[in-house]
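What follows is a single structure, written as structure tokens, with notes after it.
A single protein chain has been omitted from the complex, and every remaining protein chain is retained in its original position.
== subunit A ==
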Amino acid sequence: MFTITARRATAACAVLLLAALTGCAKETPAAQPGDSTGPVTVKATDSECSLSRSDVKSGTNTFSVANGGSKVTEFYVYADGDRVMGEVENIGPGLKRDLIVELPTGKYQAVCKPGMVGDGIRGDLTVTGAAAAQVDEDTALKQAVDSYSRYVNSQAIALEQKTTDFVAAVKAGDVAKAKALYPVSRSYWERIEPVAESFGDLDPKIDARVNDVEPGTEWTGYHRIEQALWEKNTTAGMAKYADQLLTDVKTVVAKAKVVKLTPLQLANGAKELLDEVATGKVTGEEDRYSHTDLWDFQANLEGSQAAIQALRPALQKRDAALVTTLDTDFKAVFAALDKYRTADGFKPYTASEAEKKQLGTVVDALAEPVSKVAGVIAKK
């Protein structure tokens, strides 16, 4: 059994385990590379992420994830730089879900994210077998689009589920639960916002702030309910907005699942997400009643990173130095955000001007190289 018990600090531990040393988790024998075929079973709890083996053959692999913890979790397989190879979202306590993913030869990370936030509990995953065929640039770009489409799809599914939960809490009059679910459901929206925004007038219906609304038009969507929850501490009168929100989200989700993207749209989407961070989140204008801006901030960043990482193999060939810069700068922003973390998410965003400036500065530092990606991708 290959066990990872805590975030980050255990990476060394996992490596030791792979080397068949026993210092970290004596009770579990080290995985035997390639000793089995069939699904890799993943035991996820609130504090561990155990894989039945950490070495698999290249090709199609199935990970069967069972959540034995008390928090909703996610499971990811990341390539270099947290490029998403595959993921299952939103696995409730006691539930089991499969991830089927095509993995070429190489080094990966298997990650559980209890509570669906943060870096998660990570361990190495090695894929051996026939060497991966060299892919030409066109193929690399096509794979980037496929990879990001899978990401959008998984986010869209979770968006619908979490919004359904949020709406149910609002309609049940459960203010506390609705408040807890508000930033969670928005995270999925914020990760794929450029895709959602491309469906024209759905975006204002779902995500308009009060000043975005023209007189004579009704204000609907997340922020309408946010105002009631935090300013008036009630869900009274919100049922119709909740229903409308779910209807609109379902429409977006249906469209997002089938949307055809281009590599350039990925690059631009990554940039737009950072623009969102720079203009709306750093300033605290987005969630002005709940002050949950940092959840959105994190989600925008993750969405941006997912798009960039999907392009990573193509970028690596064309401008390796840019990839290094992007890795460094993404890390810096995530690190800056980490200061505001709590066990389940983020502190209310009531940062001082100096703190806002600090966040703004790292975002600007990242946004500049991200804005160069489109040009690199467009080059023939």
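The rule is simple: contacts are C-beta pairs under 8 Å (C-beta built on N, C-alpha and C of every residue); 3 or more make two chains touch, one makes a residue touch a chain; residues count from 1.
Here is the rule we go by: contacts and distances are computed from a predicted model.
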item: Protein name as given in UniProt for the chain not displayed, "LLM class flavin-dependent oxidoreductase", "Flagellar assembly factor FliW", "Deferrochelatase" or "ABC transporter permease"; value: "Deferrochelatase"
item: Hidden-chain contact residue, picked from the options A:271, A:291 or A:312; value: A:271
item: From A:146, A:212 or A:338, residue that would touch the chain that is not displayed; value: A:212
item: Contact with the hidden chain (one of A:158, A:225, A:315 or A:374); value: A:374
item: Candidate in contact with the missing chain, chosen from A:68, A:81, A:106 or A:360; value: A:360
item: Subunit A residues that touch the omitted chain in the full complex; value: 211-215, 268, 271, 275, 278-279, 282-283, 353, 356-357, 360-361, 364, 367-368, 370-371, 374-375
